[in-house]
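With one protein chain withheld, the remaining protein chains of the complex are depicted in position.
First chain written, first letter: the chains are A and B, and each begins at residue 1.
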Amino acid sequence: MKRLYLLAAAAALIATPAFAQNTITIGFTDSVTGPLNVDSLGQTRGYEFWRDEVNAAGGIKAGGKSYKVKFVSYDDESVGGRVQQLYTRLINQDKANFLFSPYSSGLTAPAAVISEQYGKIMIDSGGAEEKPFEQGNKYLFMVITSATHYLSGAIEALKEKDPHAKLAMVYSDDPFSKDVLAAAAQQAKAAGLDVVLDESYSPSTTDFGPVVNKIISSNADAFLGGGHYSDGATLARQMHDQKANMKWMSILVAPADDKFAELGPAALGVTVPSQWEVQVSYKPQFGPTTAQFVKAYEAKFHAPPDYHAASGYTDGMILQHAIEQAGSVDPEKVTAALNAIDVTTFFGRIKFATDPGHHGLQVGHKMVLAQWQMINGKLGRQVVWPTEAQSANLLYPMPASK
Amino acid sequence: MVRRPFFWIIALVIAVFAALPAIGNNVEMRESLVLACVYITLASNLNLMLGYAGYINFGSIVFFGLGGYICVWLVYAHNWPLLPSLLAAGFGVSALALIFGLGILRLRGHFFALATIGIVEGVQAFAENFSPWGGSSGIYISPAVFKPFGGAAEALWVIYFAMVAVMGASLYLSYGIKSSKFGLGLLAIGQNEDAAAILGVPTPFYKALVYCISAFLPAITGGLYFFKSAFIQPSDAFDLTLSTEAIVICMLGGQGTVTGVALGAFLYEELRGYLLTSPTFADFQLTIAGVLLLIIVLFFPSGLMGFIYSRFPRTQKVLE
Partner (left out) sequence: MLGFIASIIDGVLVGLVYGLAAMGLTLIWGVMDVINLTHGAMIVAGMMLLYLLASALGLSPYLILAPSLIGGFFAGIALYWIAIHRMTGRPPLMSLLSTFAVNLVLVGVGTAVWGTALFNVEVSVPGFSLGRYTFPGPHILAAVLAAVIAVGLYFFLHHTRTGKAMRAVANNREASELVGIPTTRLLAISVGVGVALATVSGTLIGTLFPYTILSGDSYELKGFIVTVLGGFGNPIGALVGGVALGVLEGAVTPFVPVSWTLVIEFALFVIVLIAFPGGIFTRRRGGL
């Protein structure tokens, strides 16, 4: 009997290094070209960084097997019509086992239709819009905070600084931004803040001159809005050029990118709702700490990670965790594991809604508010809200244009 | 018509399209052929305006997009079944085309082309602001709509066969018009509109009629396409590049021919699919498409069919 145990142990020892080398294929599209390519790049880097780390550590281990991770990805040109074509190809031709989302809500929604039609799990870090999660989808999971909560921190902070602030809301006419600002308008009303302007602009707008004049005319002292990188950055610059002199500006997405520093003085004092910043410090149950993640990422890309990179990395980490928990790559088992997840990583807490009306929606993660400030003579982002997480005090009112 | 070999060639094409992916349940091939069907339908109907009547229409995508919107909206908001929604899309868009057409068909040449660009941009901007259609976020239809077909997988096949049927109808339409008195009138307009009018071709009526007809099948295929996608948003439905691609396809294959346009559409979609997913060419696919087009325009202005006709004059009798 004892010998049998020994034999089994020996067999296990021999078997361990000789884990069958299996691969799992993960497919996604990213916007290498088109208007979304700045925002998309961070997410793709996050995906790839995770893949390289997993493979260096020997792959994903589940049910006594070890799986190397292989990526297949295509350029969706930031166009929704291409996304469905390419995801169909990823599933049927490239035999992807799992899918990651493209970047942005507008592209994730059409991709999710395909992943559901073929019953493939898709982990979403690029689309925060809630509508796709209200369709009764079974295989779609979102690791980031959804659009409804993007600006709630900004409104809380603003209410504390000035309970009588008048808000101008001007935002891109895309599903994500409309979702965010619709929720923000309700939250502002509940907080007793006055919304004096509420309008959207076409995502292809290149000149915000008339819009800025309209904001000035509305006598607002706080601005909430924007959309994605190009329009948000242009809007910030023109607000500065035309001396709109808001006391408060929150712009979506664009200021969360380090490129935003190129705007120079126009960036100073702008706040951005952020899924994650290098200053946050959650205690991870597994995976790297924030400090480890930032250090390794900088060593590889020679630039600090933004929240798109962190959420992209989290996509992979959560999928890996679910596969390990399930002990299998079988989609139904992994789905069950994802439904059961409630963990804290360096990115924050992750838990998915499981009721059919919101299945897959993120309910654990919380956002922070970051502000562009001068740090040692250079522009950089500081976490300013919520107060228990802040790395610097909130600048209010923000510095005036000269 | 039934006695002509070309009638049977079209029938053969339809049969091949329907059968090829169905044998062996080849989903990947089906998806590639779906897009080929869309391109062939769009380009063939555009050809009625462009190749026959000589009017450059950048607005063919509007028919496709509006058809998609009407169909998806009826299914989503009014729980209509697919078939009546499709017919409503087809007839609704044709009626709209007639109204638009009466206005802009007074223009000629560049001016007509520009007006059609204006219509695309205007309709897209309208859809972005029109809240019953969900504005810029568009309309999602729940996967539950596929239930009557027996699930998503079966529904996709049904939609595919419907799209092949619409494509076949487009080819017969092109062929039928070309061999009719109406078609001769259109070709006369394309050659010299003033002369055609003097010779007794009712030019305003013919132009309005062909504009209206060329809207019907693209609208239905748009309805099918966006029903299949279960999702429609303005930037996809009214993408000006798809209109431009349809024009390029007509040129590539040989405007005014039935075979050439269909062949051009098929080759274009396959080439584009290859370039887009090939790691070597993905970055340069636009450049390659541009160089190819330039070579065709400069050196082979009558397209693929022109080349084939001049090399093998006999084909002219068989291939329209």
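Some notes on this structure:
The rule we apply is simple: a residue touches a chain if its C-beta (ideal position, glycine included) is under 8 Å from a C-beta of that chain, and two chains touch if they have at least 3 such contacts.
Since we're looking at a predicted model, the values are computed, not measured.
Note that the absent chain touches A, B when the full complex is taken as a whole.
For the options A:Ser202, A:Gln279 or A:Thr344, the residue in contact with the chain missing from this view is A:Ser202. Within the complete assembly, B:Leu298 is the residue of B:Ile23, B:Leu83 or B:Leu298 that touches the hidden chain. Remark: the omitted chain is touched by one listed residue; of B:Arg4, B:His78, B:Arg106 or B:Lys147 this is B:Arg106. Only one of A:Leu263, A:Val294 or A:Val383 touches the absent chain when the whole complex is considered: A:Leu263.
In the complete complex, the hidden chain is touched by one of B:Ile70, B:Ala97, B:Ala115 or B:Ile141, namely B:Ala115.
Touching residues on chain A toward the chain that is not drawn are 32-35, 37-38, 78, 170, 173, 199-202, 204-211, 213-214, 216-217, 229-230, 233-234, 237-238, 241-243, 245, 259, 262-264. What chain B contributes to its contact with the hidden chain is residues 50, 54, 56, 103-104, 106-107, 109-111, 113-115, 117-119, 121-122, 125-126, 128-129, 244, 247-248, 251, 283-291, 293-294, 297-298, 301.
Please note the rule applied: only the chains that are shown with their structure count from here on.
Of all the residues in chain B, the ones that touch chain A in their complex are 27-28, 31, 35, 125, 128-129, 135-138, 140, 142-144, 152-153, 156, 229-231, 233, 235-236, 239, 242, 273, 276-277, 282-283.
Those residues of chain A that touch chain B in the shared complex are 32, 74-75, 79-82, 84-86, 88-89, 92-93, 106, 109-110, 113, 116-118, 129, 131-132, 135-137, 173-175, 178-179, 200, 202-203.
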